[in-house]
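Removed: one protein chain of the complex. Kept in place: all other protein chains.
The first chain written gets the first letter, and so on, giving A, B and C; residue counts start at 1 in each chain.
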Amino acid sequence: MTNRHKKLGISDDEVLNIYKTMLLARKIDERMWLLNRAGKIPFVISCQGQEAAQVGASYALNRNTDYVAPYYRDLGVVLSFGMTAKEVMLSAFAKAEDPNSGGRQMPGHFGQKKNRILSGSSPVTTQVPHAVGVALAARIEKKDLVSFVTLGEGSSNQGDFHEGLNFAGVHKLPVITMVENNQYAISVPFDKQVASENVSIRAKSYGMVGVTIDGNDPLAIYEAVHEARNRAIEGEGGTLIEAVSYRLTAHSSDDDDRYREKHEVDEAKKSDSLVTFGNYLKEENLLSSNLEIEINNELDSVVNEATDYAENAPYAEPEDALKYVYEE
Amino acid sequence: MTNRHKKLGISDDEVLNIYKTMLLARKIDERMWLLNRAGKIPFVISCQGQEAAQVGASYALNRNTDYVAPYYRDLGVVLSFGMTAKEVMLSAFAKAEDPNSGGRQMPGHFGQKKNRILSGSSPVTTQVPHAVGVALAARIEKKDLVSFVTLGEGSSNQGDFHEGLNFAGVHKLPVITMVENNQYAISVPFDKQVASENVSIRAKSYGMVGVTIDGNDPLAIYEAVHEARNRAIEGEGGTLIEAVSYRLTAHSSDDDDRYREKHEVDEAKKSDSLVTFGNYLKEENLLSSNLEIEINNELDSVVNEATDYAENAPYAEPEDALKYVYEE
Amino acid sequence: MAVMSYIQAVTTALREEMLRDEKVFILGEDVGKKGGVFRATEGLFDEFGEYRVLDTPLTESAIAGVGIGAAMYGMRPVAEMQFADFIMPAVNQIISEAAKTRYRSNNDWNVPITIRAPYGGGVHGALYHSQSVESVFANQPGLKIVMPSTPYDVKGLLKAAIRDNDPVLFFEHKRAYRLLKEDVPEEDYVLPIGKADVKREGSDITVITYGLCVHFALQAAEKLAEEGIDAHILDLRTVYPLDKAAIIEAASKTGKVLLITEDNKEGSIIGEVAAIIAENCLFDLDAPIMRLAGPDVPAMPYAPTMERYFMVNPEKCEKAMRDLAEF
Partner (left out) sequence: MAVMSYIQAVTTALREEMLRDEKVFILGEDVGKKGGVFRATEGLFDEFGEYRVLDTPLTESAIAGVGIGAAMYGMRPVAEMQFADFIMPAVNQIISEAAKTRYRSNNDWNVPITIRAPYGGGVHGALYHSQSVESVFANQPGLKIVMPSTPYDVKGLLKAAIRDNDPVLFFEHKRAYRLLKEDVPEEDYVLPIGKADVKREGSDITVITYGLCVHFALQAAEKLAEEGIDAHILDLRTVYPLDKAAIIEAASKTGKVLLITEDNKEGSIIGEVAAIIAENCLFDLDAPIMRLAGPDVPAMPYAPTMERYFMVNPEKCEKAMRDLAEF
């Protein structure tokens, strides 16, 4: 009897890495909320509830060649693609050394060229055509790589989603789109936002394969992305994946969350992937109590060090605001 | 044995009116090409090949209450909704009396408030959200009317199509969207333009009914729009109709058409609805040779009179360019 | 009279107009159940119901476009763009449609829509929650752009915008929302769109500005008054089309003109103001026309050091005004 991850070709080490990356994302996120409530950082926007999809998907990609165009919740994606906790914290504190933007953008606005993480902005969904553009470039240059782009379900109603995916569909470009359906777009719930029964059915509009997956199950997501990547590399075009989970926090530190019922959130917490996936690893005897403590300690010190470093790092000089408008 | 139009509840008179309106559209269109080639009007953009869909659809609407947001080929729609040949010709000649724009816009840019024809622009697909807005207003005001909007299949890739139809879908608004799929968007054929197998499947993205209909068959279109209107009035939301035909002319008088094969056009002409629908009426003994000649003569003189009137009508004064920027 | 914050003036104007005219309705992202991310529409969903305070999908082009369609039908939509920065996907609908419908239809159709959006910086909003976007639209005849500086002006001008039979962009400074408070009449009143307003009479120098910068300039003026420098301050209020007569009068009055905007300098509204002056009352000037504005960088950064460097503030105004007075 092989277990689920072995069937997918994931080694025991790798599956533990997936878990660790999810946990690191969660821990950084939680720390940012504490820092925000302590008045140390002005803003936080969370990955909580979406780590499984983000990390599961990333591990199914080629993290040395593929390009990602993440959105603001994708802490799990960027950590998987090589951004460090320290770098994330430098961005949270808006310090000069932040590789995403040198402290120019709010946290969650990822970008790091050396790890092929496309720089992102705040207006939602603009990254979809960008990812299609990378896939088009890969086609022109005959490179075996895919581009991976994420967005929220609310954002899947924007014109750029339609135009971008149709463009990819016409040319069967190697782009994987993952909609992280966390049920809400700030206060507006799914049914006031998306007219279709689910998001993945929209794939039909683009001649693509579309699948809806449990976003709390990193292995299910891994499998879907893995298959999507194979199709993409074979020239069979893009895939639209809908990862269904729930936004466990308020929309951001500026949001009060009063528009939804507490019991709905409590209910969702029962499927929290950190718990359920941890349980899977325990059942598979990969995560002993000792190891769990060890991992937690290790990640806590990573987060502590990152926080300390970032807190003490300098801001950019005021006049640095003038730099890099054009090539210098 | 009842014939097709009776089954649909269309009287003999009405079915002849459909034919006459289609023929009038064709004749006006042909005249405009002649005028263009004679150097009398600078531009023409055609309805040829799409008259059946336009007129069939219009007759299934309530032409006294419903709103239409036509696109530039919809001569058949606006004639059905009450615009006269003379008014169309005034627009072709850009004369002051043109009710669409007073000679400000190119021909094909329809608009006439008294007939509830929304004013249109050149950037494609912007009319889709407008039609949704009318439907939303009808909902707010509890009016039993629908709005009807048309566009080309190329235009169905624009962001405004997606955003507009999703908006309508979420609120189940009474809007009927008809995509006139004439196989080309200027030079770009369907398969380089639309990634889905057909356009109507996109209805699934919006929780709507979608149907693909032979655009050369006015009765089939009538039936589809009739059903769509009933659903809309019952609060069951919008419908996406794809009317498949072929663009029988070049894109416009500025286009040379070299990107497609002549035999493809010749082939399409065999299904020209003016011929096939004329044959239907003949088979049903509604269109005798005498009547056909009579109708042709009647419409020819309508077109002649319209042309003469418009040609001799005055342009707006130069300084009229300053009028109506804001309410005066 | 009631003391009202800038944002309370927004809510009050919306509510009064909705009560006055059934055709007025609100649409936008999170405007309904949540009452808006800044709470500009707080309470209105409960009072007027879903279809008069409609939570839309996350689609700015549709918000504008559906609003335009409803306006053509005869409604009076008030569309909210959650942040001015996010109006960009709606530019086609605003510029190609709203602005041109009356003209292109030869006065047959019109579009009485109001589009509200919070703009401006100094709130740690970084590049995409801090921008001034008015200059994108300030070359589009058919549009009007209103940018009020006080709660009193907000109430009177927002009501005027909603009643206007043409499209109005109504930009509210988000830092002003809770910062600025003043007495506002509880009665109904409207203020004229298209008219600038003298916010301070003075005889030594003329400052022409709008939005939050009006306050910075007023604060600076009080300081400078102690030094004997008497500043005349004109609040543009409507930044497109500009009130040329008021600009010419204010500039001619002192012959020394400082123009202030929070926007990037090049291509901003105040360039046009300078051109109007240079065209119409050049020989009344005793000093070059000075401009104080944000630097020409894409938008203001998040880090407090750089954000402060970008933003106009009372100290920068004071210095520029003193320099001009001493010219």
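Going forward, a contact is a pair of C-beta atoms (placed from the backbone, for glycine too) under 8 Å apart; a residue touches a chain by one contact, two chains touch by 3 or more.
Note that this is a predicted model, so its numbers are computed, not measured.
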Checklist line | Neighbouring displayed chains - absent chain, whole complex | finding: A, B, C
Check: Hey, which of C:Ala40, C:Ile208, C:Ile289 or C:Ala320 is the one touching the hidden chain?
Finding: C:Ile289
Margin query: Using the touch definition from the top, which of B:Ala94, B:Val128 or B:Ala228 touches the missing chain?
Written below: B:Ala94
Notebook entry, point to check: Looking at C:Glu16, C:Asp85, C:Asp197 or C:Asp235, which makes contact with the chain not pictured?
Noted result: C:Asp85
Next item on the list: By the contact definition given up top, give the residues of chain B that touch the hidden chain.
Entry: 42-43, 94-96, 101-106, 109, 121-124, 154-155, 157-160, 185-188, 192-194, 254-255, 258-259, 315-322, 325
Checklist line | On chain C, residues whose C-beta touches the chain left out of the figure | finding: 61, 85, 88-89, 91-92, 95-96, 99-100, 103-104, 127-128, 135-136, 138-142, 240-242, 263-264, 266-275, 277-283, 285, 287-291, 296-299
Next item on the list: Go through chain A and note every residue touching the omitted chain.
Entry: 67, 69, 98-102, 104-105, 109, 111-113, 118-119, 121-123, 126, 128-141, 147, 159-160, 163-164, 166-167, 170, 323-328
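Here is the rule we use: only the chains that are shown with their structure count from here on.
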Margin query: If you average the CA coordinates per chain, which chain's centre is most distant from that of chain B?
Written below: A
Notebook entry, point to check: Just curious, how far off is chain C from chain A if you go by their C-alpha centres, in Å?
Noted result: 37
Check: Measuring from the mean C-alpha position of chain B to the mean C-alpha position of chain C, what distance in angstrom results?
Finding: 41
Note to self: Taking the mean of the CA coordinates per chain, how far is chain A from chain B in Å?
What the structure shows: 45
Checklist line | Two or more partner chains touched - positions in chain C | finding: 57, 59, 61-62, 89
Next item on the list: Specify, in ascending order, the residues of chain B that touch 2 or more different other chains.
Entry: 159-160, 163, 166-167, 170
